[in-house]
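Yeah, one chain of the complex is gone here, protein chain that is, but the others are all in their spots.
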Amino acid sequence: MKFDISGNPSYGDLTIALAAGESVWSEGGAMSRMSSHLELKTKLVGGLLKSVVRRLVGGESLFISEYTAPRMAYVCLTPACPGCVLHREMTGDRFFLTAGSFLACTPGMNLEPRFGGLRAFFSGEGGFLIEVSGQGDLFYNAYGGVVEKEIKGEFVVDTGHVVAWEPTLSYTIGGMGGMKQTLFSGEGLVMRFTGHGKIILQTRHLSALAGWLRPYCM
Amino acid sequence: MEIEVLGKGAFESALVHIEPGERFVSESGAMYRASANVDIDVTTKSRGSGGLLSGVKRLLARESFFFSTYSLRGGQSGEVGLAPTHQGEIFVIDVDPSTVWLCTGGSYLGSSETLKLDTKFQGLKGFVSGESLSFLEVAGSGKLLVNAFGRIVETEVEDAVTVDTGHVVAFEKTLQYTITKAGDSWLQSWLAGEGFVMNFTGHGRILTQSHNPSNFGAMLGKQLPPRKS
Partner (left out) sequence: MKYKIICDPTYSAVDVDLDVGERIVAESGAMAWMTPNIQTKTSTRGGIMAGMKRKLLSGESFFQNTYQPQNAPGSITFAPGSAGDIVAHELAGGELLLEKGAYLASSERITCDSKWDGLRGFFNEGMFVLRVTGTGTLFFHAYGDIHPIDIDGEYVVDNGFAVAWEPTLTYQLTRARKIRSFLFSDQLLLHFSGQGRIWIQSRSPRALAAWVHPFRPVESKNSG
């Protein structure tokens, strides 16, 4: 499998070139164009019940589209929100993605939906995280511009701006301060990270866009 | 007439410079800036196909009912700036009598007055999906301005290419196509979030956009307060 990411940082998309017999897993609905002879199958990841609940709750579906090439073919994939497409080579380690950030991966990788806790549920991201582990290529996306930060100690991030982080970091989710702060500050929930590791941040998120757009709606 | 593409980042818009006597057409409401000597004439007709019926066809397709025609007052040259709704690039297509272009309603930004615009419907297939599968057929001689959600990619079809309908911007009429669901079954498609695709064969050019406005709209719409109608 060969891949090419183009269009970063504004409109990143991912093109996968498959040799005969090769497959790739992708988030459903991400295909923009492809060779007509590619075969498409839907797979369930994480078990039927979890997946159905997620889909109904409006979270990211973990129904994966599996594209298989009977002969050489290509498929072009894009995320729903424009921004950067990122690649990470997984070498048996673990990586955490927020809901909506998963784009595609080598088939057979472990994608485990995890409930981030009740507070995460109210953060507007549907409350789910995805724990990725295994071997292969992982492709994920950021809405907006990407900033990578190496954390040594503590850092505070609005939950909507978190894309991914290394498991060496631990975090708590909470409000900005007291009750008044949380309710009236207009800030969403924040994640306080501690430890040593990398976090991937995005400069936009959907609930902030919705908040900005709301006064213009009828 | 000269079309200048403005934009330093990922938001392109068109600044159309016109001389006295020249006219330019766009979707109504697309004008965002102009020199003070520009006149705007709003009609339901487009050259060659006319009247209320074609306007109604366009309305059913959820497209703007109206076109605006820009001309100049007085003897000075002027400019009209046209902006799309979404972030993304714009593209100028040189249409000549040897090619006929079909562009999706949401992708049409503006065109020379000399071009003939007509709507083409997909019929029942389009309605069932909820997608507005209608196209503007553009023929004649002149410039056609299209906009994309994201980047525009030009593909010359040789082998068969399948494009998700939400990513189609414009294509040449010389191409043949069928419209099918992406997945094996309706249930599969719903679960996987796959939509309709256009399977192109033959020879011709296709312009596609990197991102799908319907996918983006669905995600954004969920975060907004409910509407009354």
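Each chain gets a letter, A and B, in the order it is written, and its residues are counted from 1.
The criterion applied here is as follows: contacts are C-beta pairs under 8 Å (C-beta built on N, C-alpha and C of every residue); 3 or more make two chains touch, one makes a residue touch a chain.
Small disclaimer: the values here were computed from a predicted structure and weren't measured.
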In the full complex, displayed partners of the excluded chain: A, B
Hidden partner chain, touching residue among A:G29, A:P82, A:G100 or A:G136: A:P82
Option from A:T15, A:S36 or A:T203 whose C-beta touches the chain left out: A:T203
Residues in chain A touching the chain absent from view: 9-10, 82-83, 144-147, 149, 154-158, 161, 176-177, 180-181, 184-188, 192, 201, 203-204, 208-213, 215-218
Interface with the unshown chain - residue positions in chain B: 6-13, 28-29, 31-36, 38-44, 62, 65-66, 68, 83-87, 213, 217-218, 220-222, 224-229
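The rule we apply is simple: only the chains that are shown with their structure count from here on.
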Where chain A and chain B are represented by their mean Cα positions, the distance between them in whole Å: 30
Chain A residues within the chain B interface of the complex: 7, 10-11, 13, 27-29, 31-38, 40-42, 51, 55, 58, 61, 63-65, 78-82, 100, 124, 206-207, 209-210, 213-214, 217-218
Contact footprint of chain A on chain B as seen in their complex: 9-10, 87-88, 149-151, 155, 159-164, 167, 182-184, 188-189, 191-195, 197, 199-201, 208-212, 215-216, 218-220, 222-225, 227
